[in-house]
Structure formats: structure tokens, C-alpha cells
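Every protein chain except one is present and positioned as in the full complex.
Which chain is which? They are A and B, in the order written, and residues in each are numbered from 1.
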Amino acid sequence: MNLLEARDLEKRYGGVHAVAGVSFSVAAGERVALIGPNGAGKSTCFNLIGGQVRPDAGSVVLDGKPVTGMKPRALFRRGVARTFQITATFASMSVVENVQAAIASHLGESFRPAGSATHAHRDAALALLARVGLDAQSDRHCAQLAYGDSKRLELAMALANAPRLLLMDEPTAGMAPGERHALMDLVTRLTASDGVSVLFTEHDMDIVFAHADRLLVLDRGRLIAQGAPSAVRADPEVQRIYLGGHA
Amino acid sequence: MTFADLAPQLVNGLANASTLFLLASGLSLIFGVTRVVNFAHGSLYMLGTYVGISVTEHVSGPLGFWGGIVVAGLAVAVVGVLIETLVLKRIYHAPELFQLLATFAVVLIVKDLALIVWGAEDILGPRAPGLKEAVEIAGSAIPEYDLFLIAMGPVVLGLLHLLLSRTRWGVLVRAATEDREMVGALGVNQAWLFTGVFALGSLLAGLAGALQIPREPASLNLDLIAITDAFVVVVVGGLGSLHGAFVAALVIGIVKALCVALGTVEVAGFGIDFTRLTLVVEFLLMAGTLAVRPFGLFGRPVAVSEPSRSVAAVVAPGKRFHVGFVIGVALLACAPFVVDEYLLVLGTDILVFALFAASLHFLMGPGGMVSFGHAAFFGAGAYVAALLVRQAGWSMLGAIVATPFAAAALGLAVGWFCVRLAGVYLAMLTLAFAQIAWSIAFQWDDVTGGSNGLVGIWPADWASAKRDYYWLTLAFCAPAVWALWHVTHAPFGHALRAGRDAPARAEALGIHVRRTRWFAFPIAAAGAGLAGALFVFSKGSLSPEVMAIARSVDGLVMVLLGGVQTLTGPVAGAALFTWLQDETLRHTEYWRLVLGAVILALVLAFPRGVVGSLSALFPKGGAR
Partner (left out) sequence: MSTTPLIEGRGLDSFYGRAQILFGVSLTVARGEVVALLGRNGAGKSTTLKTLMGLVPPKAGEVLFDGTRVHGRPPYAVCRAGLGYVPEERRVFAELTVEENLEVGRRPAREGAPHWTPPRLYELFPNLGRMRDRRGGEMSGGEQQMLTIARTLMGNPLAVLLDEPSEGLAPVIVEQMGEAIRALKREGLTLLISEQNLRFAASITDRAVILEQGHVRYEGAMADLMADASVREKYLSV
């Protein structure tokens, strides 16, 4: 059974049809990459799934239950986690406090006015940091982290609710080439063991081909191809949009 | 009610609308291009009135009057350019909050300079030569000068419109309001554009002030009155929209006139005195507008950057911090054995304001929400405590304990509206609520004593000695400040900070950002309310001044002086501010001038606040 199903999603911004009837699914444990040229509607599509943007039409179904238009925080409670293209960690906190805040939220403790947030769930947070290889830097201030490390921190935070679906928007953007594969290897390791599905957008094709089970190709708000990486690569339509056939 | 009853008020309201528009359009232009919320704009207006009157005193006749208005406008424009080039130009890249603090300092300095030059007494201006009479329209006597002012509004709007649409400079100003970076990439040096806009905006403020001289005396409190009115007009009209400001000024002018004209009206068996609403009606209009249209009538959703998105490390207080706190409190508790009564009274004030500043910091720091109206909670606490003792016969202690709960309830109500907005708009809404609270206190004579306030609210006998009341204050303030710090570092405080640091990330992690921000309000309000209750018994009386804008501004200055990024900063800022105020007051009546100059020097030298900058100079190893 599919974990995630998007059906006929549509979103307009003014006169621009950013997403024009997109349907796809993600199976449990599957890693799917959403690709396409600039302006193809990847980000909008991604935000429709993640709850940041409400679709004008269409539906999103998670594990057989409709979640269309649900807020990100509600999706989080249903096991959806995400990372952002521009790393968004809590800059005023230490590395481990970032993860502790995520765990506290998962346990519904965000409104607790008493007790030390610095002590609560510290061991669980350290364990998560160990999984992404950041345990040695747990007490550093997160502004001191190298860029690649803050990406790993985001990943640790995303795993705090033991997600079933992990959404990653351009996970390797801005990273040095060598770090990119290391990060995606880590993602694969962490998710495969628990059967977590991953949906990600990415423009580094090496990453896409090495780390996705299946590709979805968007162009001008429409899904123009999908399938195994090798099949998509051979698709003449896909070649055309990437190498410029419009002129 | 006939037209004859209404007409004089309506004319008066429309005449007010004209000067209001001049004032607000200047503020709006300056904000549109420079993105600086210029709190000193009201001071420029005040200067306009004083300069205008001075010129008419030296040069008689029409030349003195009309020449005075022109001279006032030009002189104020020069002052505006000085402020821009000497102060703001250096801090355009600093966080918005520090620009705000710098303009507060300018307000303080200008007020005392005006006091030095023109004295504390209100100065009446002359009537306009040639327009001294009244004309009869539909049976009502209408002052000619009012008609002149009514015409001025559309004339100035038309001239500004021509300037902005027909001149290259105007086109550049409009372009810069939309996209400053792109204007720069097209070869325009923004520095000159900014200075020019500041000159024009200041000119308009100066003219607005000078045009009012036949209608209202020059006085030293015009600055804050003018700035609040201008803020209201600009926010209702939409930041950066000239036409919006014009419409908003008209609407506010007319509605105020209607309130006066309506007088007391029976509604459903209750007599409602609408004249009392005049002080508050513009703020009700603003709150209503923002609730329906968060960007004002003609405003477009602009990215209002959050004023306080600090990325500085906040280190959780460790054992050493707690030990230090206990030792500090113990030392403070010993103070009565070594210092004299005078210092104890000052110490009591410092404790009260430390709590007030710490509670405001809770909103501004972890919450990332700047409040221009925090004195509302302080004042509400003071009134609630006083009334519980006076009207309900409670004991002092009972009243002090109950007050934070009442203030928290108020905070819950106010916060519900405020957290729907962000940035400058949120700040403006807090200001509106504070003004509403102030005018209730000012006008509800039967309960609050109106402008006279309440007197004889002294502590219970057992705490009436200065040293006993100092201890009592310490016994409440120290745990309250500690509690605020505790919440800041509890899961709630971290969730609040998470929502401030990265709102989208926090939402994706299941944190209900708006609700955490909402709940920050009652917590901060409780702290401010408690401070207010302790304040009222230490002074023995209270008046609406306790919740005036000036007090909210004091709170902001304390927090910003100490630094938003540290816990101890606001407490240090409150101590420094209160001590400086007291110290300068003992040596000179121009304490605002000294304070303003000190703040300005600090802002320009330490754009991170005093404690923030000091701790940056002496970094304490790694985070613990």
C-alpha cells in the first residue's frame, strides 16, 4: 500500500499555474526524487505535500487518510518530517538543545512552563545526534557548525518524531560536493533501517541517480515522466526539457 | 441633531485631518524608502510649532505668520537631515530595534533642547492674519482658518502626487519603496535618496506643526501625541501609502468630530457619552482595521522583517548563574543595613523596573515581539492593586498577589489580537491597546479618579517603613524575575525561541508558533502587572501617567540599553536607566538630554546593547 498519494494537485499564483494537476504516490520505504528545471513547480509541489501551501484542488492522502491542506504541525503528529533548502535550525540554541526542542514538541511538552529544557530528554537527543554523527559537537552553539553539519543537525531534528515520511527540499544545496554523497548515504542508512519513505527535490543529478529508487519529473507544473532513474534518463521528453527544446 | 450642530465639529475634524495627513505622509515616505520607524517624527512636528511661534513673535504681521510657517518647515527639514546623516546613516545596517532606540534617544534630546530654548510653559500662537474671522455657513460660524487648513490637505496631497509622479526624484523614491536593491543596481546612490526623503518627510512634519499654531499651543508633550497620531494614520492607511494616509486621516478626523457632536446618546437604556470616546476612537479604528486588514486599508503585504531575530547564542543558566543570583539577592537584602533611605527608595524603584523590563524582555527576546505598549500591563496592575485595596477593601498583600492574575487575563485578551500580526504592525497594535487602556484610566472618573488619579494608596502598616517596603519589593521581584528566566529556559521558552529563530522549521516540528507567542503575553503581562502593583504602594498614588506611552518607551529603552540577547541585560538596563535618570535629575533638570546623549553614544558605539557588547568583548569559552 502507498504511504503517500497526491491526486490531481493544483495551485495557481495569480496568472501562473504553478502546479497543474499532478498525481503521484510514494510507497512505504521508497525513496523518490522530484526533479525538473527552474520554475517547474517543484517547490510548490513540495510545499503542497508538506502543508506549507494549501492546494486549490486535488488531495493528499497519507496512509489512507486525507491530509489535504493540513498544517505542517498537524502532519508532524502523523509522522511527516521535513528539512528545508535553506537550513533552518534554531540559531540561538546549542546543537543538542535543537534536538531537545524537537523531542519536547513530539512529546507534546512545548507548553510546559516549568523544568529545564536543557536537561529534559538530553539522553534521547544525544542518541539521535550520535545517529547522525554529531554527538561530539552536541554542546556547541549551532551557529558554529559547519554548513554540512547543520544539515545533519536538521536531519536529527526531523527524526525526533520517528517519522514515516521524510520530506527533504534540496537536501544537499550549498554543500561541498564531497559532503553531498556522505549526507545522502546517511539519509539512506537512517531511513532504510526503519522503513521510512523519503521524498526529496534535488538538482544534483549524481545524487538523484545514486540515491533515488524512482524519479518524478516536473515541467511547467505538470508531471511529464516518472519511473526508475535509468528509464527517466533515456526518456527523450526529459532530455528535451533539460537541454532546451523550447526555442 | 441638525447639520448646524454637526457642522462646526465636522469642520474642526476635517481641519485636523489636514495637518494629521501632512504629519503622517512624512512618516510614511520615510518608512517606505528607508524602512526606519522614526519615533522622532513627532519631535520634528513639535519643533515646527515652536519655531513657527518664535518667528511670529519676532516678526509681526502676515510676513511673520506665513513666513514663520515656511521658516519652521525649512528649519525642521534641516534638523531632519542632521538626524539622518549624523545618526541613522551609521546604523542603517544595524537591527531595526537599534534604529528604534536611536530615534527614542533623539526624542529625549529634542524634548530637553525645546525645554531649554522655549521653557516648560505652553506657548500660545497668534491667529492667522487675514483669516481671523469666521464665516457663516448654513447657520454655523466656521473659522476661516479651518477652511484654509481643509484646503491644505488636498493641495499637499496633489503636490506630493505631482512630485512623486512627474519628477525623476519622485520616480526614484517610488522605485526605492518597492525594491531598493534593484534601484542601486541601476546606478542610483541610495544614500542621497535617503537623505532627500528624510528632508522632505521632516519638512512636512515641520509644516504640519507650524500650521497648527493658531489652533493649539506649543507644548512639550506634543511630540508623543503627534507620533502616536501619525503612527495610527500610517498604519490604518497602510505603511508607505500616501493615499492611504490621506483617507485614514480624513476618516479619523471625521469620526472624532462625530463623537464630539453626538454627545451623550441613549442606547438600549444606557447613556453613552461619545465625547469621551474621542481620545480612544482612533485606536479602536486602528485595532479594528488591523484585525480585518493586517496591512492597513491601502497597504500591501510587505515583508516586515521580525524586529528581533537575534542569532546570538543564549546559554542556559548553569549552577554558577543560580549561585550568583542567590548571592546577588542576598547582597541586595543586606543593602538597608548600609545605605540611607534615599538610596533605598531608588533601590525599590530599580527593583520594580527591573521586573518591568524583564517582563518586556520576555516578549521581545524569546518571543521576538516588540511591544510599544507594555506600560498597559504595568498600569493595569497598578490600578487593579489600588482599586482592590480602595474599593474592595482587600489587604495590600492580597492585592499584590492577585494583581498578576488580573494582568495575565488582560495579556491573554490583548495577545490574542496581537499575535495575528508581526513586526511593526504588531508593535503598533500593542500601542493601540495601551492607549485604549490609558484613556479608560483617564476618563473613568468614578472608578479611576480620571486625570487626578488616586491618592493615599500607602502600604500596610507593617511595610510602611522604607526599608520594609524595599524588602517586600525584593521578596516579590527577585522570585518573579527568576520565574521569568526559568520559563525562558523551560520547554515553553525553548518552543517560543524556536518559533522566533525559524518559524517554518518550528511549525514543521509540530510547534504551534502562534499559540506559543500568544501564551507569552499573559506571562509577560503578569510580570509587568506585579511590578505595577509594587510601584503604586511605593508611591502612594497613581495617575494615568503610570501607563502613558512614555513609560512604555522607558521600558523599551531599558531592555535595549541592556541588550535583548541576554537575560541579565534588561535588569542591568533598568538599573542603569533608573539610576541615570535619578542621578541626572539631581544635578540638572535636563535629564532627558543627558540620557538621550548617553543612549545615542551607546547605540553608535555598541550596536548590541551594553551587556551584549560587554559579553562579546569577554567571551566565556564554549557554551555550557
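Simple rule for what comes next: contacts are C-beta pairs under 8 Å (C-beta built on N, C-alpha and C of every residue); 3 or more make two chains touch, one makes a residue touch a chain.
What you see is a predicted model; the values in this text were computed from it and never measured.
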Touching the absent chain when the full complex is considered, from A:Arg12, A:Lys71, A:Arg131 or A:Arg233: A:Arg233
Hidden partner chain, touching residue among B:His93, B:Arg168 or B:Arg320: B:Arg168
For subunit B, residues in touch with the removed chain: 168, 171-172, 174-175, 178-179, 181-190
Absent chain, residues of subunit A that touch it: 35, 37-39, 86-87, 147, 150, 170, 173-177, 203-205, 232-233, 238-239, 242-247
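Throughout what follows, only the chains that are shown with their structure count from here on.
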For the subunit B and subunit A complex, residues of the former touching the latter: 310-316, 486-487, 489-495, 497-498, 500-502, 504-512, 515-516, 519, 523, 565, 622-624
Sites on subunit A touched by subunit B in the complex: 50, 52, 71-73, 75-77, 81-82, 84, 88-94, 97, 100-102, 104-106, 109-118, 120, 139-141, 143, 154, 157, 160-161
